[in-house]
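Let me begin by presenting the structure, written as structure tokens, before commenting on it.
All protein chains of the complex are present and in place, except for one that has been dropped.
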Amino acid sequence: MENLIALLVAAPLLGAVVLLCGGRRLDAVGHWIGTALAACSFVIGVVLFVDMLGKDAEHRALMQHLFSWIPVEGFQADVAFQLDQLSMTFVLLISGVGSLIHVYSIGYMEHDERRRRFFGYLNLFLAAMLMLVLADNYLLLYVGWEGVGLASYLLIGFWQHKPSAATAAKKAFLVNRVGDMGLSIAIMLMFTTFGTFAFGPVLEATGETSEGKLTAIALMLLLAACGKSAQVPLQSWLGDAMEGPTPVSALIHAATMVTAGVYLIVRSGEIFNAAPDAQLVVTVVGAVTLLFGAIVGCAKDDIKKALAGSTMSQIGYMILAAGLGPIGYVFAIMHLVTHGFFKAGLFLGAGSVMHGMNDEVDMRKYGGLRTYMPVTFVTFGLGYLAIIGFPGLSGFFSKDKIIEAAFAKGGTEGWILGGVALLGAAITAYYMTRVMLMTFFGEKRWQPDENGNEPHPHESPRSMTIPMIVLAFGSVFAGGIFAIGDRFLHWLEPVTEHAHGHPPVSALTVTLATMVVLVIGAGTAYVQYGRRPMPVVAPRGSLLTRAARRDLLQDDFNHVVLVRGGEHLTRSLVYVDHTLVDGVVNGTAASMGGLSGRLRKLQNGYARSYAVSMFGGVAILIAATLLMRAV
Amino acid sequence: MSFPLLTATAALPALGAIATAAVPAARRTMAKWLALIVSLATLVLAAIVLVRFDPAGDRYQLTESRAWIADFGVRYELGVDGIAVALIALTALLIPFVILAGWHDADPLETGNTRWRPTQGFFALILAVEAMVIISFEATDVFLFYIFFEAMLIPMYFLIGGFGDRAHEHGEETASTQRSYAAVKFLLYNLVGGLIMLAAVIGLYVVAGNFSLTEIAEARANGSLDMATNTERWLFLGFFFAFAVKAPLWPLHTWLPNAMGEATTPVAVLITAVVDKVGTFAMLRFCLQLFPEASKWATPVILVLALISIIYGALLAVGQRDIKRLVAYASISHFGFIILGIFAMTSQGQSGATLYMVNHGISTAALMLVAGFLISRRGSRLIADYGGVQKVAPVLAGTFLIGGLATLSLPGLAPFVSEFLVLVGTYARYPVVGIIATFGIVLAALYVLVLYQRTMTGPVKPEVAEMPDLRVRELVVVTPLIVLLIFLGVYPKPLTDIVNPAVKQTMSDVQKKDPQPEVEAAK
């Protein structure tokens, strides 16, 4: 069975190679090849899953050692895979949602002449992402980690002729690189501390080193997670990443890649458990991002950017849960999976709306679309109910558990974190209701563009609606299936450990409080957006709204401090290199020339002046000789 | 005595150079094919060297030794260790691509003049450089090494000064002035370095009585040759200075951007991918082996200079407006990594540095040669003159991106393996240095992606709208390099197997042991 693991990665990788090197010949069938290989990965995943279910809970992990990767004195890096319950969860999510989005893209990218290449990139992404979650050591994980970064770069910038897309792609890669630096340093720290960076040996040996070392490793891992999962302070790339085609936003920037940071933290649980200071930082980062993303999501008029803010905020929940330690790991992953379903569904719905609206993204120019796109409306609506945590739907179960766990952290911290999580739930209900109302309800607000083309909203083709329907099913039922009877908990427990927290308030109280804030949030949105007509041009808004529209000024900060500062630095360094470093050398040459020019003047051609210098020289010599004698 | 394989590997391109130069003026194409065939034959010989080399065997293998200048104890001594084998293979591998990439670079502008034979000269000079580089890697006699280390400058000087890009934004006259400036600068820098090294070579002879690397190293190791601390330091500095100019290490780097900018792209590849490697190789082979104590003494300063090179080179690369100069500054940053790895004095660092030399050669060749194809299409080296190329020439853009990704050390491509080894090796002994060097990977992403964005993406500029995609000849050049980059990134074991024993030897020369992991040290 374990020999199948490599095939999980190999199938989409093969797809990427064939599609990217195959040339125009494959244009006609490229999307089918890509989709088939993604589905192939999913089928293998299901086979392995069924096999795994048949085994004892403690003996489910499979290992596959392929070959020795970098054998150097004292340094052993292998290409080896590990498939345990945690990886399995991700494999099914990635290949499952991935396959659905492949299907969706067949319709969505139908009119794009570079569709074959798009599928090549998608396959490349799947291969890298699967490698990330299957690796049995941090260095191989790093390969997947940067591989998904590359795929994300290529896909965000897929429409490279748009300068904004190219810039967004570059920005995403660069911000991620800052995070990757953290991962590099963490691996180096592990190497010098443990002499290895394979999961097994490192995580077993955490007891043998100091807490300070572990805190350093944990913080570096957190930096990496911040980059990949768009957490404050490295969150700025995610909004811009919406320049990519919508299926990409759904797959990479909502369901899978951006959750890699959560995977990393949960996978390294033993390290974090032994470093409480680092855990505290993790929870703070999660809590801050949770609010940050939610606030940004409230102000955006671009449907995808509003959803991006929401993604950021939901991952904030997961990071927060992961920072809580054993009481939160399982719920972080559970929320991650349910979020994968409903957020992917929401994005696909947004894509479907854009598909029918001539790629318009401004929600102020939508309105009343529910009658034009019934399937999209229903699936999007179910996703909406799931994300705000409507009782009985997926989000309800997973988010509720996280809020509970946050309170269970105990002490003042517990109250603060729990309060923030509750507040986040209220804002989530608010901005999602806003998106829903602006898009599907109210009057139609679209107008012909300057060329006189008026959008004709219509339902999307079958290839697009079927994945949306499947995901909507997931949004509705996944949470219940996981949570009832603690199935998910028992499934993951052998890998991630689980501790039952002791919340200061009863679970029922938390649930009720969540319901209350939900109603408040959704109600406020209804009062603001549902009952009065929506202006097509955004009003000026309060100071906070304006700041939130600009991503709470973080981009402005980056621009002024990093971009401008960097430009000045490089420009002055170019100047320094030219004038100073090069100048010293050229200056030496020039002063040599100048000196010899001066000395040349002594050679004036007058015999008598030569005679004077001769006499002078002789006189000095004699004087020197006499002096030496005297001494 | 068995067949002198090493001599043959160096002599073949040398003879090929003479033969190519002698081809009549009218038979230009014949000269090109002759040069290509000779370089391929050299590649075959290098492959035989690679196969015959036994990683588990003696330190120096395939040795040859003949008396040469008996009065001064100079011998013609050749021998290769794992590091040298890897670099000879790299050199022999790259030259055919350099020749193929420069296929039309030296075609005469007017064909009427029958006495003027630039094509023959161009390819003959390339082969001459190849011969000298290979013998520098093989020489185990310090004097022999010195001669070819210096002689290399002569063909390089003519290659830089004599041949430039066909089209130039400022007209042929300015181009020619800038070219000769670059060539003279290259020559002067390296000559100064070489002269200081000559003094040190003579000093070494005075102290040791002969020039044989193996004998001196052995005598130093068993204590029969005692050097005063100061003598050793001065001699070390003499050698190191020359290698630091060649490598080039900050602040001795300013000749490289000029030389790489003005030379034709194949020659620029020759400089950075092949010739400069002699400098870093010689640090490993001569500085560490002959002067282990002084090397350790100088380590702190060298590490700081290497660190400055890494960050400074990368920052300057970000600020460049000229594609070729950008690659040149990126190379300065990469050479910083190589030197860092050598002087970190850990197994990982030195293995990484050696792999880095090979991988940097391949990745820079890939990036630079594609950049050259791009430049030859538009006739400008300025980044601002491009835009939207990927729309009209997707294969060109794709290969350019892969070359760029290799330069920024993307995992899965060969340079990642070496860069990570260098970083880990450095971090193990000098954590702060390791962490600062890690900033280099962010800056590398910056300069590569900015370059890609400005040239390849965005709206198509009218000047590039008609740009043809890569031709067959160009694909033949680029494809093998990319395949190799991926192969060595996924499976570098063949290379590490050869390099590891040699690194182990060097580590024992300097009498350094790898730092123990904390957990094991505690046990």
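Per-chain residue numbering starts at 1, and chain names A and B are given in the order in which the chains are listed.
Going forward, contacts are C-beta pairs under 8 Å (C-beta built on N, C-alpha and C of every residue); 3 or more make two chains touch, one makes a residue touch a chain.
Here, contacts and distances are computed from a predicted model.
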Write down which listed name, "Stage V sporulation protein AD", "Tryptophan synthase alpha chain", "Branched-chain amino acid transport system permease protein LivM" or "NADH-quinone oxidoreductase subunit K", is the UniProt protein name of the chain that is not shown. "NADH-quinone oxidoreductase subunit K"
Which displayed chains the hidden chain touches across the whole complex: A
Which listed residue (A:F67, A:Y575 or A:F615) would be found touching the missing chain in the intact complex? A:F615
Contact with the hidden chain only, please: which subunit A residues? 600, 603-608, 611-612, 615
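Rule of thumb we're sticking to: only the chains that are shown with their structure count from here on.
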What is the distance in Å between the mean C-alpha positions of subunit A and subunit B? 37
What does subunit B use to touch subunit A in their complex? 188-189, 250-251, 253-254, 312, 315-316, 318-320, 347-348, 351-352, 388, 390-391, 398, 405, 410-412, 416-417, 420-421, 423-424, 427-428, 431, 434-435, 438-439, 441-442, 445-446, 449-450, 452-453, 456-460, 490-493, 496-497, 500, 503-504, 507, 514-520, 522
If we count contacts the way the header does, which residues on subunit A are in touch with subunit B in the complex? 20, 67-75, 79, 139, 142-143, 145-147, 150, 153, 157, 160-163, 165-167, 169-170, 173-174, 177-178, 180-181, 184-185, 187-189, 191-196, 205, 208-209, 213, 566, 569-571, 573-574, 577, 581-582, 584-585, 589
